[in-house]
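The other protein chains are all here in position, but one chain of the complex has been omitted.
Right, chain A next:
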Amino acid sequence: MSDEALLSVRGLRTTFRRDGAEPLTAVDGVSFDVRRGQALAIVGESGSGKSVTMRSVMGILPRTARITDGQAMFGGRDLLAIGDKELRKVRGRDIAMVFQSAMEAMNPTLTLERQLTEHLLWHGICNKAEARKRAVRALGDVGIPDPEKRIRTYPFQLSGGMRQRAMIAMAMVTEPALLIADEPTTAVDVTVQRQILDLLAELKNRGTGVIMITHDLGVARYFCDDAVVMYAGRVVERAPMDRLLDDPRHPYSVGLLGSGVEVGGRELPLRPIPGSPPDLSHRPDGCPFHPRCARAELPRCGTEQETLTIGPGRDAACWKVAVDA
């Protein structure tokens, strides 16, 4: 683990219990680091395990899920080992989460005031009056006009963009060291998207670490410093953001980003790759990508699985990439 890492995840494995079948491994040995004041992008197709990874770290998995292996070092402690009682003190205070849709992530029947102050009280950060002041300030900080009045409204009374900002205010109000944003801009239009990214960038400048799960490489490029690419519950490549975009190495990343394509445009959707992601209950042997990989070479790709090294610089979980280098 590097010294400057804010959060260091190592070998995380999360499974889901199933009726009458082996547990399904949704996250399979994931490792990454997030640094203070930096943003890490997590990209990958739908179902690759991005959300489950983050929910594992936060300890907010559904009851059918189990973390079977791994470490998540944060502030000198392993979040996966300290137990729910201790973890509860960390989540929402030191690590906060921003969800894809504020419409769904905010309780429709509680006022903003209630939702922006309750965790300040839960964590014993301040009293009710002070909590209200902080909540009003946080709403102002995210650019919501007339926050004194707005704090008394319900989420549905705000426009989509305002609501999304209110949710960010809800996450920020405790001044967390790490912010996990799970596709925070997919549910909003481009202008709002820009405002939200600027907001997050400001937090980053103030030293907050950010993990940004996203499908939008334009967003990742604009905002993130480092990136990991996930496929079928594994990290297949890690690299500085610009290096990944300019020169993706893992065949999956290459397919995803489009090799040689100039990534000048801001809107850069992930490019579809022929075939579909593996059904996690029938994970292919060897490299999980081999049924779809243009460079696959049997038998090795169908039997051996490269593991990603941990450390500075970049790496890809593909033996052919190692041969290229």
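The rule we apply is simple: a contact is a pair of C-beta atoms (placed from the backbone, for glycine too) under 8 Å apart; a residue touches a chain by one contact, two chains touch by 3 or more; residues count from 1.
Criterion: contacts and distances are computed from a predicted model.
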item: Options "ABC transporter permease", "3-phenylpropionate/trans-cinnamate dioxygenase ferredoxin subunit", "Protein-glutamate O-methyltransferase CheR" or "Fe-S metabolism protein SufE": UniProt name of the undisplayed chain; value: "ABC transporter permease"
item: Selected residue (touches chain absent from view) among A:F32, A:F74 or A:F99; value: A:F99
item: Residue among A:L158, A:L257 or A:A316 touching the omitted chain; value: A:L158
item: Contacts of chain A with the absent chain, listed as residue ranges; value: 55, 58, 60, 88-93, 96-97, 99, 101, 104-110, 118-119, 122-123, 153-154, 156-159, 162, 170
